[in-house]
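In this view, the complex is presented without one of its protein chains, the others remaining in place.
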Amino acid sequence: MGSQIVSLVVNDQRREFIARPGTSLLSALRESLGLMAAKRGCGQGTCGTCTVLVDDRPVMSCLVAVETIEGASVRTLEGVARGGELDEVQSAFVDGFATQCGFCTAGMIMSAEALLERDPDPSREDVVEAISGNVCRCTGYASIVAAILDAARRRRDAASSGGDAPAVPAGSEAADGAGVR
Amino acid sequence: MITAVRVPDSVAAAATYAAAGGRVMGGGTIVMAQVNSGSLAETELISLRKAGVSGIRVDGRVVRIGAATTFADIERSPELAFLHAAMRTIASPPIRNLATVGGNLFVPQPYGDFAVCLLALGATVEIAGPGGPRRAPVEDVLTAGVAQGEFVTAVALSLPAAGTWFHHKAMRRKLNSAAIVAVAAVVDTADGVVTSARIALGGVAPRPVRAVSAERLLTGRPLEHDVLNEAGRAARADIAPFDDAYASAWYRRRVLPVHLRRALLG
Amino acid sequence: MNHRVNPIDKSYFAGERRDGDFTVIGSVVQRSDVLGHVTGRTEFFEDLALPDMLHLKMYRSERHHARISGLDVTEALAVPGVVRVLTHADIPNNLYTPLKLIGVGPDDEPILAEDTVRYLGDPICAVIAETEAAAYEGVSRVRVDYTDLPAVFDVEEALAEGAPLVNEYQGQNHFIYEGHHCRRIRFGDVDKAFAEADHVFEWRYQSAPIEQAPAETTGCVVVPQADGRLRVHSDTQACFFTLDNTALILETPFNKLRVVGGTVGGGFGGKVDVVVEPVACVGAMLTGRPVKFVYTRYEEMQVSSPRAAERIYIKDAVMNDGRITGRKVTLYVDAGAYARHSPYGTTKAAAHLPGPYSIPNVWADCHCVFTNRTPSSAMRGFGVTIGDFALETQMDRIARELGMDPLRLRLINAYRDGDMKAHRKIAEGTALVEVIQKAAEMVGHELPDAYRRMSSTHREGR
Partner (left out) sequence: MAKLRGRGYASVNYPTGMNLGGDPSQALIHSTTTGTFVVSLSSVDLGQGIKTIAAQCAAETLGLPYGNIIVDTADTDTGPHCMGTFASRGTHRVGNAVIMAAAEAREVMLEVAAEELEVDAADLETDGTGFIQVRGADEKRIHITDLALAAHFEHGRTISGRGIFLKEKNEPVPETGEMDPDSCQAHACTVAVVEVDDETGVVEVLELHNAYEMGRALNPAMAAQQVEGGAWMGMSHALFEATEPYYPARDHGPRDFSEYLMPTAADIPVQRSVILERPAANGPFGAKGIGEMTANAPIPAIGNAIFDACGVRLDSMPFTPEKVLRGLDELRGLDELGDASERAHAPATGHERP
């Protein structure tokens, strides 16, 4: 049998490539499609740096044999910013200083996107659960949780103001200085 | 090295491939990790993702869950609401979107939390293979596995009556941790006294095990603090705990009664 | 912006702040790397796509301590896609130690094992193949015959008479500091302090090795250049440190190498050892093709050097009023099988004693000990983190024994500007008193006036 042609819809574009047997979705994205945002932190499904959305659900792309999702829709961090504009999650990560080394960021943002698409008004507990598979060694998570909650608020504000208003920082959870749980 | 990945579109096609010796996989959470580290023995993968064995069907009190049904699917199923809390103790959302009901039966402890639930529920496993379809109690599959060329296509279980399902998983951290001790149980009571109990334990033996000593001890007695402690101590006869990166065998044995009691009393 | 900042209490050291009129310093400016991070465009070393790149995977020792009585790579070479298998014979200068750059020796670690392995995971041979899968397959077919040697895993057992010798290049199971068996601190007379003390307390502390666990594992891609140089894309924390050590191992002029690093997916000290670049460079030189060598997560967890386990004994002479008048510390750093950066870390540990307190009599023996485990090395707080665990637990125990407020005990003993530290450096810029006062205030821990008036800039009554 050997290598075969696989077709996926990646960030709304149909992409075809040749995959060696046993190629993970992560390897296909990085090596065949040149999409480097998703990272390989472990290859075992334990770090979350390779998280992407397959048919709108977050998965560890290192654990997906690419032949098994022929035809699926795949979304990566490269597809999140539209027309060069950061979306609410990205802007909230920037403004909230929710990145340090940046290696977990792609996976974190994709887990957050999946959550917010399913639940535009998540609780802190929902956010915490959504990123429970994404390891960050730098931040201690608090800034990431705050940024995702902030992103949800920005997106709701944008939606309630007709959808064409720019994402505005809500500010209510901006640091009061005393650290936010 | 992997030489072929099969994605059969039917159970029959999957059976043909399986008979030839490939490794059957559900979501890939175990198998692909081995592929990525070059440690998988088999050279062919057979995915059940498109073999028509996904989905949850409810027929009265009986629920049939396809082997390739993911944990996320169960979390979204209103009929299986009693399992939702248990599902959320397993790994993380990006894993639960991949990991499957069938695959979980073959995961080594202290993983395999759903298998612990199935054991408590007395599930029946549907198996396909060279000899045609067969059914087996989940105990048998957990103990003996399936034969060469066989694979699981579904599990069937009866919905527990309201108030009879209990689940508690002790972890090293609040989310995304393997079990120190997992307890799943269906316990019927009448007039405050246990009439029947089926208790399964995870994390405390190489396979999920029934706490038969505790079941015996509880039957005919009230679900009370002291009785449960006694049952928990009795259950130590049913386990074969191990040391691992999470906890020692001693610790698992030591806290088993605490967690058995917490499972049933909250 | 929606960022979080911690309040700065400018009432402390107000007279020394010289704030001036900064325009950028002290301000929150956006991180220069953040837009790359949130769009996935930041380039980490592994994001380099090279069409003809080869993959290197390491076959590692399956024993803690053994002679290699046979090595057979024939089957590995027969795997389709395997291009080359490197052994120690391929490494120009196979013996090194990273701190030789600052004059620390002896060389004690083979790049690839010759006749002996000294820890589980010691690298033996490197399989280079067209694909990762082929490289793994090749590794699985390497055959090594081992003759087990006795191993030692406990630092004190390693120092005992008759213990198996871990590293014959060192010659004994501890690093030698200028003729001494350990790094010593000798300050005042601790024996006199113990004799005159109201109380003597002695306790033991222990830690286990800790992994730096960066999200990105250690690795590099080496690309041969048209001019004969090698371009090394690496996630090292230390470009020139890596370059210099690699050149010494390759026995090549330093200007033959170019190290390109930059954005690293977390380091925490774990990417200071030079453990992937030399072998990958040899592979690239011998094949003439780009070679990638990236640690698996397993290698990162179990083979890459962790924070050392330490065993620490602290014996204190204490007076009824809480003054600590003598402190004797015996500290063992478990360096594992090779020195790496541990001789340095042990010295740093010694300099840190007796903690942020002015104790007039201090005696310390800090041993850098070799055992048959994964070599340890630098990690965030190198030489200090575990010492602080021991020292600050000790302080709490003393306070409990004396029935004292643990913060007052610390304030009484806190070092101040002008104090001579145990390593004979005059303290300056101290602020222990103030952080304690501030923390007490934050949690509503009452301190009497005399303690609230204490200051790091002068000792009351002096």
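Observations on the model:
Going in written order, the chains are labelled A, B and C, and every chain counts its residues from 1.
To be clear about the criterion, a residue touches a chain if its C-beta (ideal position, glycine included) is under 8 Å from a C-beta of that chain, and two chains touch if they have at least 3 such contacts.
All values derive from a computational prediction rather than experimental measurement.
Partner chains of the missing chain, restricted to those shown and counted over the full complex, are A, B, C. Touch with the chain omitted from the figure is made, among C:Val117, C:Ala238, C:Met285 or C:Ala339, by C:Ala238. Residue-wise, the contact with the chain that is not shown comes from A:Cys47, picked out of A:Val10, A:Cys47 or A:Ala151.
The residue touching the chain not shown here, chosen from C:Ala129, C:Leu257, C:Ala339 or C:Leu402, is C:Leu257. Take chain A: the residues that touch the chain left off the picture are 41-42, 44, 46-47, 97, 99-103, 125, 127-129, 131-132, 135, 137-145, 175, 178-179, 181. What chain B contributes to its contact with the hidden chain is residues 170, 172-178, 180, 225-226, 229, 233, 236, 243-248, 250-251, 253-255, 257-259.
Criterion: only the chains that are shown with their structure count from here on.
A complete topology is adopted by the chain contact network, contact being made between every pair of chains. Distances between chain centres, each the mean of the C-alpha atoms, put B farthest from chain C. One simple way to say how far apart two chains are is to compare their mean CA positions; for chain A and chain C this gives 33 Å. Work out the mean CA point of chain A and of chain B, and you get 30 Å between them. Our note on geometry: chain B versus chain C, Cα centroid distance of 42 Å, whole angstroms.
The set of chain C residues that touch two or more partner chains comprises 133, 296. Taken residue by residue, chain B touches two or more other chains at 1-2, 37, whereas all remaining positions touch fewer.
Partner chain B is touched in their complex by these residues of chain A: 1-2, 20-22, 24, 43-45, 48, 51, 54, 57-60, 62-65, 67-70, 111, 114, 128-130, 132-134. Here chain C touches chain B in the complex through residues 57, 132-137, 139-140, 296, 298, going by the rule given at the top.
By the touch criterion given at the top, residues 1-2, 37-39 of chain B touch chain C in their complex.
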